[in-house]
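A quick write-up on the structure given underneath.
Here we show just some of the chains, and they stay where they sit in the whole.
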Amino acid sequence: MDLGTVVGFVLTFVNFLVAIILGGAGLMAYWDIPSVAIVAGGTFCCTIIKWPIHTCLSSVRAFLKTIFFRTQDYQTTIDQMIELAEKARRESIFALEKVEIADPFIKKACNLAADNRPPEVINSILEMDLSSMSERHKNVQMVYAVMSEDAPAMGMTGTLIGLVAMLQNLSDPAAIGPGMAVAILTTLYGAMWANLFCLPVMKKLESRSQEEQKNSVIVITGILGIVAGENPRLIREKLNSFLAPGQRKSGEEEVPGKA
Amino acid sequence: MDLGTVVGFVLTFVNFLVAIILGGAGLMAYWDIPSVAIVAGGTFCCTIIKWPIHTCLSSVRAFLKTIFFRTQDYQTTIDQMIELAEKARRESIFALEKVEIADPFIKKACNLAADNRPPEVINSILEMDLSSMSERHKNVQMVYAVMSEDAPAMGMTGTLIGLVAMLQNLSDPAAIGPGMAVAILTTLYGAMWANLFCLPVMKKLESRSQEEQKNSVIVITGILGIVAGENPRLIREKLNSFLAPGQRKSGEEEVPGKA
Amino acid sequence: MDLGTVVGFVLTFVNFLVAIILGGAGLMAYWDIPSVAIVAGGTFCCTIIKWPIHTCLSSVRAFLKTIFFRTQDYQTTIDQMIELAEKARRESIFALEKVEIADPFIKKACNLAADNRPPEVINSILEMDLSSMSERHKNVQMVYAVMSEDAPAMGMTGTLIGLVAMLQNLSDPAAIGPGMAVAILTTLYGAMWANLFCLPVMKKLESRSQEEQKNSVIVITGILGIVAGENPRLIREKLNSFLAPGQRKSGEEEVPGKA
């Protein structure tokens, strides 16, 4: 569970809820079904025209899964690779086939190593997986980026529709204010959807994607070290270079206890 | 028929129709011939000045054809290439000349192979076709991209024209509202034309173009494998690398049945 | 004469004229000398500060000449090169010196060939001419691009000046409307100048420049073929690759009749 994201979204919600209540017009003044329909409906329609259906679904899945759960941290990945290196050294590289690992990327790396494939083949296959993963991630980020432009556009369109309706009917002065208020609501919805949802989600997906890519690079570097039969301590030293200086473990006392 | 696009455009239309009707000013309040003339006419004029006539016509054709029909999916292309590989193996590479294939790009690839041209010549000729196709596609996308900037500009120009007319004639208070409403209509038309038509079409053309390019790359890779006399199963394995893992066929049971 | 450009500008003019007349405020409501002075004068001043005087003059010349006249089409250029190739083959390469050709670039290419210069020298000299031509074209396009940003800025400045004048004098309610209308005129002028003139001209200059560059590349490829003593039919085949498939001539029946 990623606390930053959850707390951030909850705080945003509370923040604007309180602001609206303090505004004194009551919550219901900010709720208008046709306005919601214009902004949500219009943005939804644009999205399903612009992207193939499976990309749309991936973007929903990415929101639910990627946003709220943390990527495995680099230290854990390094520890896993060191364990595997120890095992390969104690038993043999073929023992990697039977190791139980949840992460499919590490599992695939182990299988390739256990199949005794040459290092350059292992590297190129894993690199291709890495780059196709990064491309899929970019597609999903684009969905949110384009939505963050569509939503305000729909909002403005809705406001223009509302303004025309209001201006055609200026005879009742008491209706002008609420008419205008409703017209403005679509712009408000569009701005909130874009700035409080789409852009933060896009940014988060971006940094998650970078983390996953770095994790994959650690795995690739590690498995190549294992295949080359390098000393686990040397592998840890190499993998440590991916961490900031303060995060590194020396690997002296604990690796034996673990492996 | 591409359901996403059709459903998307129909839903967009219904969505805004309902929103306008719920707005209560009546549909006719949103229809003004001079406003349509300013936005549609102005955008049309800018487009025919900016682009040569044949590019304008291509962009209309691309809209009608490309948008509503799906590109052949990668799996079908791969199956076709495997069939050709089987045929070339069973009979001979010269048999490819007589195969009946609807897709002109695959047909051209077959002819080049049957002419016994060297692989690097086949590759360079097909690559040039691919790159000139991609350039033609980009030109057409640009037409929609530039239109999506021109339409709101025309809309704003029309609103300014309407505002000046209204402001010159403030003596009749009852005319202010409708005058202003009509002035705003051009901005509304411009925003709708840009956001609900031009941008979605442009984006769709873009992803269609990417799909066609990927299809062409599959064909090129396949024909080079056939020319090199590779085993059809090996060719399928190679071409499968263009698919996401879940979409791949193993090629064990069906290729024989098909070829 | 380039019909697209002329028809486009005439239609634009008619379109907005009709729209203004239909608006009902009369043409004179849209004409205000000080507003014209602010937008046209301000944009003019910015342009002469920003660019050296000769670039300003080139941009006027480019507008008059390049916009309204079509570039020679690729087919004509190819035919000319083939004629030259035939002549060089029948007589000798030195005969190219006496050929009368209007296009200075082709003339220069002929002279270099007739001087018996080595191919790489011919290539580098013509390439340098091509790249300096393309740079001059870009400078001129920039003048229109920058003007299309300056004009709306001057328009907004003028509107602010008009608004201040109007707001200082709110005591006469009858003057508010016309005062505001005049203030808005500068924004209207700026938007029209940018969107109906500068941007279309810039875009047209851009595509003209690309056409001229492609023509020059055809000439360079052709003259190098002539210097290498290649068969005119082979040269035509090479140059045809610059055309879209549907535009190509086979060169069987007509080249002899022409040369």
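As written, the chain order gives the labels A, B and C, with residue 1 at the start of each chain.
Just so we're on the same page, a contact is a pair of C-beta atoms (placed from the backbone, for glycine too) under 8 Å apart; a residue touches a chain by one contact, two chains touch by 3 or more.
No experiment lies behind these values; they were computed from the predicted model shown.
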Next item on the list: Enter the number of copies in the whole complex; the displayed portion holds 3.
Entry: 5
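Operating definition for what follows: only the chains that are shown with their structure count from here on.
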Next item on the list: Treat chain B as missing and name each group of chains that still hangs together through touching.
Entry: A | C
Check: If you list every residue number at the chain B and chain C contact, are more than half found on both copies (same) or fewer than half (different)?
Finding: different
Notebook entry, point to check: Upon optimal superposition of chain A on chain C over Cα atoms, what rotation angle is obtained, reported to the nearest 5 degrees?
Noted result: 145
Check: Quick one: chain B and chain C, Cα centre-to-centre, how many Å?
Finding: 28
Check: Any idea how many Å lie between the Cα centroids of chain A and chain C?
Finding: 46
Margin query: Quick check on chain C: which residues sit in contact with 2+ other chains?
Written below: none
Margin query: Touching residues of chain A toward chain B in the complex: what are they?
Written below: 33-34, 37-38, 41-42, 44-46, 48-53, 128, 132, 146, 150, 153-154, 156-158, 160-165, 167-171
Notebook entry, point to check: Taking the complex as given, what residues does chain B use to touch chain A?
Noted result: 4-5, 7-9, 11-12, 15-16, 18-20, 22-26, 29-30, 174, 176-178, 180-181, 184-185, 187-188, 191-192, 194-196, 199-200, 203-204, 207, 241, 244
